[in-house]
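Missing here: one protein chain of the complex. Every other protein chain is in place.
A, B and C are the chain letters, set down in written order, and residue numbers restart from 1 in every chain.
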Amino acid sequence: MRKLIVGVMGGGEGASEDVCRLAYELGRLIAQEGWVLLNGGRGVGVMDASAKGARECGGLTLGVLPDRNAADASPYIDIPVLTGFGDGRNYINILTSNVVVALPGRTGTISEIALALKNGRSVILLDFDLGELFSEYRKAGLMISVRKPEEAIAEIKKILADTTQFF
Amino acid sequence: MRKLIVGVMGGGEGASEDVCRLAYELGRLIAQEGWVLLNGGRGVGVMDASAKGARECGGLTLGVLPDRNAADASPYIDIPVLTGFGDGRNYINILTSNVVVALPGRTGTISEIALALKNGRSVILLDFDLGELFSEYRKAGLMISVRKPEEAIAEIKKILADTTQFF
Amino acid sequence: MRKLIVGVMGGGEGASEDVCRLAYELGRLIAQEGWVLLNGGRGVGVMDASAKGARECGGLTLGVLPDRNAADASPYIDIPVLTGFGDGRNYINILTSNVVVALPGRTGTISEIALALKNGRSVILLDFDLGELFSEYRKAGLMISVRKPEEAIAEIKKILADTTQFF
Partner (left out) sequence: MRKLIVGVMGGGEGASEDVCRLAYELGRLIAQEGWVLLNGGRGVGVMDASAKGARECGGLTLGVLPDRNAADASPYIDIPVLTGFGDGRNYINILTSNVVVALPGRTGTISEIALALKNGRSVILLDFDLGELFSEYRKAGLMISVRKPEEAIAEIKKILADTTQFF
């Protein structure tokens, strides 16, 4: 039985300390559940912080990088997947994730949320207010908002209980 | 001297008749300027309508398709670029476009706007209200809103006058 | 009715003068037939020479580039398709080509021939000896060897006469 892969998206260089702290906590909780953490793999912002949290709790971390080498990979990434495809790798991020948690970010994060919803991945917004954007997916239950990492974990468990799609 | 490539994004199956009419008019005007029209290439919605408009005015139409064959390509596409990369091709769409015009759409269109802005392409929103989304790019002058196809053309000419980047 | 897209593959920086002369002649003949020439788009070797030949005869040239910008594109390329995907773009090259002509090259060219055959594109080897490599495709009629550009054109016409797949 495969482990669940949880994609964690969010800001890179521009992520605030508060957002990075949330990402770190989320990473810890994901690892404690025995799930695999996937992110964009670079050593900044939400990517670095969430991988650090997961690694510290013994979790496995997968980083899907835009580059052709691992020079900019976070040191907390166990498996750097080198796509060489720039932002085109965002599509691979969301396809590979069984469920996506999105923290505050900008264009890159928004593109990942959009592609995730379009491709049927549930998206949990963690302290990220998108206003009315994608509200049709919220109504359909595919996009959910929470304020704390613990709530994101609880929502993932609910999704798992409702589905057999991942296994 | 290369011709300008104008990317036209917007809804697919779900595009309204009004939106398709705008796309058709925009396609006509792009062709009349002698520019190349690029879109996602499928035979539905904004893709089909904009290609039809451009083709009827003798323009060249480039469709960057998600598929491995041209079965679903619009008949108005001259050059079907087969990427075989699903929604991952959205990144190729925006990189290849010198400037992007976005009509109303949903997740696919939003992902393209996000990737365009992230990669420095100007985005002209044609009758597409995004609220406060990406407002930092609006302030920086990279995202502009217009109501009519003629205004979109005028904005593209302003961008061209301000830059030498495309040639 | 769409124009045929002929992919021209072969060496880049390492291509000899003789090979470039063949590529130039081939480009001229492709344009004279009214076909679209597609190649990898960079301003070196077979890519540059074949695009130059086609352009001089009024043909349309499409360059599928590995880069995120057109800085290294051949000046003879009309439409630079920017994939940002490095050598991953080789797959897009062959999918988009209705038929492939391969001149002498090395690893990049071999990868394109392999992917073309695997995906059902006919490959015409122009003065390129591959020994027994891919001989099962030669037996099946999908890979053909010729010595002169004129012969390559004649073979493409035979393939066109045998098939309705492109239109």
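In this text, contacts are C-beta pairs under 8 Å (C-beta built on N, C-alpha and C of every residue); 3 or more make two chains touch, one makes a residue touch a chain.
This structure is a prediction, so every number in the text was calculated from the model and none was measured.
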| request: Among B:G7, B:G27, B:G88 or B:G105, single out the residue that touches the unshown chain. | output: B:G88
| message | Contact with the hidden chain only, please: which subunit A residues? | response | 2-3, 5, 36, 60, 62, 64, 68, 77-85, 91-92, 95-96, 119
| message | Could you pull out which residues of subunit C are in touch with the chain that's been left out? | response | 85-88, 90-92, 106-108, 110-111, 114-115, 117-119, 131-134, 136-137
| request: By the contact definition given up top, give the residues of subunit B that touch the hidden chain. | output: 68, 83-88
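By our rule, only the chains that are shown with their structure count from here on.
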| task | Any chance you could list the residues of subunit B touching two or more other chains? | result | 85, 91-92, 119
